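A protein chain is absent from this complex, but the other protein chains hold their places.
Going in written order, the chains are labelled A and B, and every chain counts its residues from 1.
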Amino acid sequence: MFAYIVRRLIYAIPILVGVNLLTFTLFFVVNSPDDMAASQLGDKYVTPEAIENWKQKNGYDKPLFLNPDAAGVAQITDTIFFDKSVRLFAFDFGRSESGRDITTDVATRMWPSLAVALPTFLVGIGVNICVALMVVMFRGTRLDRGAVFVFVALMSISYLFYIIGGQFLVAKTWRLVPISGFHTEGQVWKFLILPVLVGVVAGIGAGARWYRTLFLEEANQDYVRTARAKGCSELSILFRHILPNALIPILTGVVVLIPSLFMGSLLIESFFGIPGLGSYMLDAINSQDFAIVRSMVFIGSILYIIGLLLTDISYTWADPRVRLS
Amino acid sequence: MKPVILWSDALIFLLVISLALFFWRLRRDPQTRERWAEVFSSRLGMVAFTVIAAYIMVALLDSLHFRRALENPESLATEEVFYDNKVTSVFDVLTGGMGERFERTYSAPFALLSFEKENIKDADGRDIRDFPPLRHAGQHLSHPDERAADILGKSVRALLWGLLLCALVITPQWLLLRGSRFPWLASWTTQAVILCSAVWMVSLSRHYHILGTDQGGADVLFQSLKGIRTGVLLGTLATLVMLPIAVTLGVMAGYFKGWVDDVVQYLYTTLSSIPGILLIAASVLLFQVYIDLNPDFFAVGMEKADAKFIALCFILGVTSWSTLCRLIRAETLKISQLGYVQAAHAFGVSHTRILGRHVLPNVVHIILITFVLDFSALVLAEAVLSYIGVGVDPSMGSWGNMINGARSELSREPTIWWTLTGAFFFMFVLVLAANLFSDLVRDAFDPRTSLRRASA
Partner (left out) sequence: MSREHQTQPTAGTVCLRVQDLTVTLAETGEAIVKGISFELQAGKVFALVGESGSGKSVTSLAAMRLLPDALRISGGSVEVSGQDLFGLSEARMQEVRGRRVAMIFQNAMSALNPVQTVGRQVAETLRLHTRLRGAALRERVVSLFQEVGIPDPEQRFDFFPHQLSGGQQQRVMIAMALACEPDVLIADEPTTALDVTIQLQVLNLIRELTRSRQLAVLLITHDMGVVKNTADDVAVMYRGELIERASVEDFFHNPKQAYSRRLIDALPDLTHFREAATDSPLLELEDVKVWFPIRRGLLQRVVDHTRAVDGVSLAIGRGETYALVGESGSGKSTLGRAVLNLEPIAGGEIRFQGETIGGLGRGAMLPYRKQIQVIFQNPFSSMNPRMTVGDIIAEGMISLGLALSPEERKARIQRLLERVQLAAEHAHRYPHEFSGGQLQRIAIARALAVNPELIICDEPTSALDVSIRAEVLDLLAELQREFGVSYLFITHDLSIVPGLAHKVGVMQRGKLVEQGTAEQILTAPEHPYTRALLAAVPRI
């Protein structure tokens, strides 16, 4: 087990290197620092001197991969690639184009993200499983078919409408909670309840429909017939035999998302004005702050890789048949 | 008149032609035919397909672009013909100039007056602040009170014309297909509903703004309709870009295994580890910078928007192949263990031939399911991307842009709800139809579900 985890972590290195090379190519080769300077400065001030100044200020005035002017190790270290990409491995994200320290920003902003994303995630899974179980209990009836249609209809509504609709109804028309905002002191839940609600409701269609197929797949297995032959009631078959087996794919399917909860949700955070990483990314995109985008890409892929590892581990935990080697 | 062929127009027609050829070829295979028959033997399948077909039809009509010839002023004594800088589509013409009737700003559906007060002169020439009358709504009414009766009367007349059109369209189908085992009646009903509402919309929009106008005074209904082309094209073109990458890599990885498999797995793990939205946003922004720095590449504004659109399709396609690739790799791994591939090896059949005759035809169902499923996902994604600001060009009508422009207006009093409603309705119907259709396609083609039904 330990050897397995270590090996997986070693495997992660080439992937992170790949991510880095890809982002580096995107940001510095496809798009040269000169282009970046020009678009950052705006049309009015683009003069060769201004561009040089900007590049110097932000540390883009070095060669890309190899610095022939420097000596020794500095030939490699004194380059944009080393400065901007290799340093990420040491979690040194540097400064954003606007001069703020990205590491501090990330450290403070991930908690509000988690405060919204984690309850949404947990409540969502619970609600979806309950809804799916209820539908499965009536499998093969009109109710089942009707529910599937409703799920598909719910899936067909854009996420944006869930947010807009939620804000309009709950916050504006019924005035139950504030439309948006976030405070760390006092009644935090007031600001969290609507985003969480919207997140959960928006997920029901796809989630419950998926779980229903998983449950049905298990309901057709041979061991269910054995349980029936033993004299189990339908309800106890559902809860004692089908549910534990179906939890395996459910669990392993969602575990990969857990680390990414730190990243928050772009849409929810921007609509509800939550100062998390999601809105941080959105702001970065809108202000074309590539330093932040680069850092977030790196963080995102690390979290994804951790998620994959957790998935494998959760398999051994949930399914007695699986052993890691 | 001078035809204009945008890149996206060319691509979509190419796609439609190749799809038609593909299905024509598939007809020979009796199993595939049987499965399609299963999809279409349900009424729901027929309705969903008819709706999708109607959307595609609108998208295609809206992809036939041309520039109008301008009439030369008499003072200009030349034979040379000048063309309008504005690109028009066949669809624009068919809607009867619905998109050319601009107001000053917001107005509610079927309203006669503008939504905002302005300084106007009243009948006596005094300056007052009131709601000004709209330029293109209810001009023919002698009194505002006649509005309800007028709408009703015009609706009935439109409906009659609509029914006549239905008769023209459906009768030949009926003559051709009446003995068929498929529930065509469901399709005809849907067609009738669509045709009647189309006629109703076109004829009433001559006198009113059915869904009101937006901030810039543009007709919301027209914008919603223009969003169809963007949605349909994005949904199909992005998948089209993604398919060859995913299929080639997936099949190679699953068939050759070994280092090829390692490389492909590495590629898609790396790609899927990057948060998709960031990758897309970054790529779009970079392309945006490129366009901004090279403005002289494009003759008309529309071409620039179109280039951006194509780039978006490419970016979405290139960043989203990993899921399909994974599925196809797994399926190919399974197929290469099967007797018929082993037998082909024993016959010394070459790799290319095994891939072409044994592996590819047996993963087509996965490609098909993904194609339909991704279509609706992409339509939904477009709205989100446009909201984030990395979607299609604002000059190109799209549901995402409409939502983006209107979302803050819900907090106004009275609420401006019609822009969102328009975008919501047209988007929901398309995505719902696509989702329902993809469900049926999956039920018919996925061996796992069809197996389940066989054993039940």
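Convention: a contact is a pair of C-beta atoms (placed from the backbone, for glycine too) under 8 Å apart; a residue touches a chain by one contact, two chains touch by 3 or more.
Values in this document were obtained by computation on a predicted structure and should not be read as measured data.
Within the whole complex, the absent chain has one touching residue among A:206, A:232, A:257 or A:306, and that is A:232.
Among B:123, B:175 or B:346, the one in contact with the hidden chain is B:346.
Where chain A meets the chain that is not shown, the touching residues are 3, 6-7, 10, 140, 221-223, 225-233, 240-241, 244-245, 248, 318-321, 325. Along chain B, the points of touch with the absent chain fall at residues 29-31, 338-340, 342-350, 353, 357-358, 361-362, 455-456.
Here is the rule we go by: only the chains that are shown with their structure count from here on.
On chain B, the positions that touch chain A within their shared complex are 266-267, 269-270, 272-275, 277-279, 281-283, 285-286, 289-290, 292-293, 376, 380, 383-384, 387-390, 399, 403, 407, 410-411, 415, 420, 424, 427-428, 431-432, 434-436, 439, 448, 452, 455-456. Of all the residues in chain A, the ones that touch chain B in their complex are 14-15, 18-19, 22-23, 26-27, 30-31, 35-36, 38-39, 148-149, 152-153, 155-161, 164, 167-168, 172, 179, 216-217, 220, 260, 263, 266-267, 281-282, 285-286, 288, 290, 293, 296-297, 300-301, 304-305, 308.
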